[in-house]
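Here the complex is missing one protein chain, while the rest keep their positions.
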Amino acid sequence: MTARPGEVVSSVSRVLVPIVLALVVGGLILLALGKDPLAYYDYVLQRGLFSWSGFQQTVIRSAPLLLIASGLIVAFRAGIWNLGVDGQFLLAAVAAAALAPLLITSLPSWLTIVICCAVSILVAMAWSLVPAFLKAQYGLNEIVTTLMMTFLGISFANVLVKLPFDDPDNSVPQTMTLPVADRLGRLFDTTIHSGIIIALLAVFAVHFVMTRTAFGLRLQIVGANPRAAKHAGMSVGRLTYATFALSAGLAGLGGAVEILGVWGTMRADWNPAYGLLVVPLVFLARFNGIAVIGFTLFFAILMIGGESASRRLGVPNFYVLVLVALLLIFLALVEYLDHISRQRKKA
Amino acid sequence: MNPAAGQAPQVSLHGITKRYPGVLANDDISLAFHGGEVHALLGENGAGKSTLIGILAGMQQPDDGHIEIAGKRVRITSPRESLRLRIGTVFQHVLLVNSLTVIENLMLGGAWWQKHDRKSALGRFHEISELLGVEIDPDVPIGRLSLGQQQQVEIIRALWHGGNVLVLDEPTSMLTPQGVEELGAVMRRLSGQGVAIIFVTHKLREAYAFGDRISVLRQGQLAGDIPPERLQALGEEEATNEIIRLMFRAAGEVAGADAETMVREGHGRRARADFDRSGKDAITLNHVVTRAEPGECALADISFSVKPGEVFGIAGVDGNGQKHLAEVLAGQRPALSGAIEVNGTVAAHSGVPARRRLGVRYITDERLGEGTVAGHSVATNLVLKEIGAPPFWRDGVTLWRRIFSHARQVIETHDIRTPSEHTLLGRLSGGNIQKVLLAREISADSSVVIFNKPTYGLDLQNTRLARERIIKAAEQGIATIVISTELDELIELCDRIGVMFGGEMAGIVDNQANAEAQIGRLMTGAKAA
Amino acid sequence: QAGDMVKKIAVLVPEQGTDYGWNQQGVDAARAVAEKYGLEFLPAEGLGYGDVRPTLRELADEGASLMIAHASGYNTAAPEIAQETGVPVAIVDKPDGLVAGLVGDYTLSGHDGAYLAGMLAAKMSRTGTVGIVVSGEPPSWNSQSAGFAMGVRATGMGTQIVYAVIGPAAYGDAAGGRRVTESVISAGADVIFGQGNGSSFGMIQAVETTKAVDGGKAWFIDVIGDKTGLDKGHLLSSVLWDMIPVYSAMVEDLNSGKFGTVGYKIGLADDSVRLLKTKHIPDDIWESLMKVRQQIIDGSVPVAEVYDAEDVRALMTSVEAPAAE
Partner (left out) sequence: MGGLFTETFVASLLFGAVTVGIPLLLAGLGEQISEKSGVLNIGIEGMMLIGAYGGFVAAYYTGSFWLGFLAGGISGMVVASLMVLFCVILSMNQIVIGIALTIGAEGLTALLHHFQFSRSYPRLSEAPSLDIPGLNDIPVIGPAFFERHPLVYLSILLVVFVAWLFRRTHIGLNLQAAGDNPAALDAAGVDVKLTRAGAVLTTGMLAGIGGAFMANVGAGIFVPFMIHGAGFIGIVLAMLARGNPYWVLLGAALFGASLALTTALQVAGLNIPTDVVQMLPFAMVIVVLVLFARHSYLPPSLALPYHRGER
């Protein structure tokens, strides 16, 4: 698997060119606001990448994003538009947050974490059951149903936190808190929790399964042409359920990892909407697990570094959103041009 | 017959060249199409016929060369431009909108700011369908019509727009023999009115019967043509030989005499395989019934059996339940009631994988719709039905190297024309896709193979190859079922022929001298004597 | 000996400090305190309601001596980071979260001020109905809603109280604020006690454009900040919060080593909670209110602190229950 130098150059420029373009356009906006773009970008890099403590935050932020991304890779490769990851993520988070503080009183922390992760995964899977059923049974388009389930899930998560799982001792509507010491173990003496290991393993596993196994190929065939899959004797219905379950389960694991690694508790009305950011990243990475890691890391740097830079320069944090949008557009543009030229060349 | 002779051609192509990644689809083609002439265009699969037609229709732009219409140089930059030049086209793959009705499809293309005028459209529709002698309900959504009917709508549409030039890319592939005759009459009538007609077909008989002039494409180049005078001078036999010579001349692929046998078309019967008529049945159906779905013809009550080594044909007009029968046999569709036995094993309720384990193979008639995955490689498509099984998978892990080397081998032995095994299957020409299907399904461990329209859209050589595969399969002792709407094909290949009508087996005929007449009668719904 | 241990103070707020409300008051007060004690000031605005640990850690790295986490949503994260980095933090709405030298709490509630506002509303109401519109139900707003309702009842005028929450996560839902407020006005209220950030501008909009059921003007009573500069003649009053005394006390306690042993409150006594006097309030009513203010301060009129949403709702009319004792 040695890449030719030309390919390396092209794939590096495929990422670098849009970044430079986005930074230039974003810089013009900053100039218009009377701020120094170079100082801004310098702060972003200083904090997000080059300072050890900041880089740790970047890595921590990557963990849930990567897990969601791995779930989306499964779904998208199987041709299923699971746009409901945010609801699945949140409900799984509620499950972990509600359960962990209870279990920890009688179980060791590793067991608590394992059980919570498992339950979170199951909860997320269960939440994807309705769209899976409607798709497998009636061919109902999952974009609608998963979007609906995500709206429903966000509200439902709030209801759960506010009513049955509310911590009466805290005036803020949130669940009980898992003590810091019992959360996912930290790596060495950093603040990075081991969720990043889980996330990386998940991405590699998904990448392997989708590209190197019979199961992955079946999912892709179902995604590409369900009638051909049926013709070839695959059980389209069962594979559809499996796709939803895997995809939602991984997103749910993301929710569990974020709660068990970072928060220790779930607050009502908390919705980071990571799914909305990860969906385009997964596309831009062409559903490739390895590329997803790069993109995710880059956007995590931007999130962490951007917050710092905004604060230091007195630019409202909203600017990061503009930058993210520019990046997505330019990445998509360059990826598209690249796609065209490769199609021209490819025999 | 040829009033336009001497006049400037209606359409002339000058040095048309079109390249696709890895393929030179059209290579410096210069051709002239005259008004009042039916110009038959022949060529093997992938020869570049559809590409040329796409260029005339404005769907493709040539990389080189130019087009003249009535002596004036034009650039056909879009289908709109083509229609404006009064060129009507029937595309090889139906281009209609399923969710719109027939009449709505025909009205497409009007000025967008206008209300559509259904009334005058209906008038036009009746006029043209009368001319064609077809009967179609204008208010049925296209999606509910059979492919044959859809093709008729396409022809209506081409006439709707095409005043000067009518281009027909394999219009007969979905028609019944009678439909073909009717289309021929229409072409003749139109050419009599001065229309230039370009008629693409794989059937030499059609080309000879309807064509005033014949051109042959070969690997993107114009291999030669037979002008009207010569065509009239030659008899059918000689003309056929001439065409075959043009099609296969170069590279010495086929020596003269072999060509004859290679592309020998219809009318013959294969030598009777001497399979064991008293032996056990390989597959038996007993009173099989399927669930009727809207718009489909279900099986009402089907019983028959096929012995190992026997070729059993299914004849009938398209849409009389053939699809359900094929799917029920393959395990792709459950039988509502009735019994199915494969090699003595009860198999009525087993799905595709279980049937495959029993040796049942099914070559679908929907090559792109369900037979293959267009967006995946040729290599993947060749193992589509074996995903997870050794030798290409070990413990569920894909051994891509083996899959690719297997593919290279199959491409070699089956002469599949593709730039490489990594090429996306959708990029292949129809005939080559069919070769992929055949290569995939016929192997040593199969015991029952169902062919659904195995040669639909194939060129002479590929048709011959496919039929040889069928015969070879039977000779290997495989029970072979051939579903076809082409009676010639069935007569040539089969030992017995069952005729389907309205989801029932109207009768089963031994393939003997008078079989054709009997089958013809059964196909119209008359009961077996 | 601790002398001037505090060198830099940081304040973290979820939205931009330009909302004439919670965020702006927090940032402005911290800035004022930094100036007052000659400290370096590190504001972090618009952080949202997500994870603030990265920002807290960065501020700690930058040498903040005190980090004021000015949102109840931050009150789990901030103490954790304080433990991790050793940098003291101040949190909101968690009075039992004190850790000596490390975590101080300031549970802010203008419930006593809201009590006065409730009396003002009841006295100003022509229709006999007043309304409370909130964008959400956080503890501090619950206690103010309750205080307001108790104030209304204390006038003994039989005034009805209509209560409505805009919807989930609707702090910035201006359209929702307007719609719900219009409905509450149509339900008879002519004085609206509105609590919300971005959504309160929708409420003001509704008050400005909707006539009360008697055809007269509707009034708005705001919270936390002073929007007089934006008023078009409908701003009756506001329950103003001043956090400068609280933040000052924190700095001094840190310097004297007392930080984390006492909670901080705002209240009527030191004017850190006060009722905004506008020209629309008649003098006699204002004087009667000021008398009650004195009584609350000296304890003769107790104002219960009610933080739970259910208990708050129980205080509203709409149910036939008699006024609470």
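Which chain is which? They are A, B and C, in the order written, and residues in each are numbered from 1.
By our rule, a contact is a pair of C-beta atoms (placed from the backbone, for glycine too) under 8 Å apart; a residue touches a chain by one contact, two chains touch by 3 or more.
The structure displayed is predicted, hence computed values, not measured ones.
For the chain that does not appear, the touching partners among the shown chains are A, B, C.
The residue from B:Q10, B:T89 or B:N511 that touches the chain not shown here is B:T89. Between the chain not shown and the residues A:V159, A:A205 or A:I290, the one that touches is A:V159.
Of the candidate positions A:G233, A:P280 or A:G305, contact with the unshown chain belongs to A:P280.
When you scan A:S51, A:S70, A:Q88 or A:T145 for touch with the missing chain, the hit is A:T145. Residues 16, 18-20, 162-168, 170, 172-180, 182-188, 198-199, 201-202, 204-206, 208-210, 213, 230, 232, 309-310, 313, 316, 318-320 are the ones on subunit C that touch the missing chain. Residue positions on subunit B in contact with the hidden chain: 54, 57, 59-60, 78-80, 82-84, 89, 91, 95-100, 104-105, 107-116, 157, 161, 374, 426-427, in rising order. Contact residues of subunit A toward the unshown chain are 29, 33, 81, 130, 133-134, 137-141, 143-145, 147-149, 151-152, 155-156, 158-159, 162-163, 276-277, 279-280, 283-284, 316, 318-326, 328-329, 332-333, 336.
As a working rule, only the chains that are shown with their structure count from here on.
Averaging Cα coordinates per chain and for the whole protein, the chain whose average falls nearest the overall one is A. Put simply, the C-alpha centre of subunit A and that of subunit B have 47 angstrom between them. Centroids of subunit A and subunit C (each the mean of its C-alpha atoms) stand 36 Å apart. Annotation for subunit A: no residues touch two or more other chains. Across the assembly, subunit B contributes no residue that touches 2 or more other chains.
By the touch rule above, subunit B contacts subunit A in their complex via residues 21-22, 330-332, 351-353, 355-356, 362, 364, 366, 369-376, 380, 384-385, 387-388, 393, 396-398, 400, 419-420, 423. Subunit A meets subunit C in the complex at residues 47, 51, 53-54, 57, 60-61, 155, 158, 169-174, 177, 180, 191, 262-265, 267, 269-272, 304, 307-308, 310-311, 316-318. By the touch criterion given at the top, residues 16, 42-51, 53-55, 57-58, 61, 72-73, 75-77, 80, 83-84, 93-94, 96, 107, 136-139, 168-169, 307 of subunit C touch subunit A in their complex.
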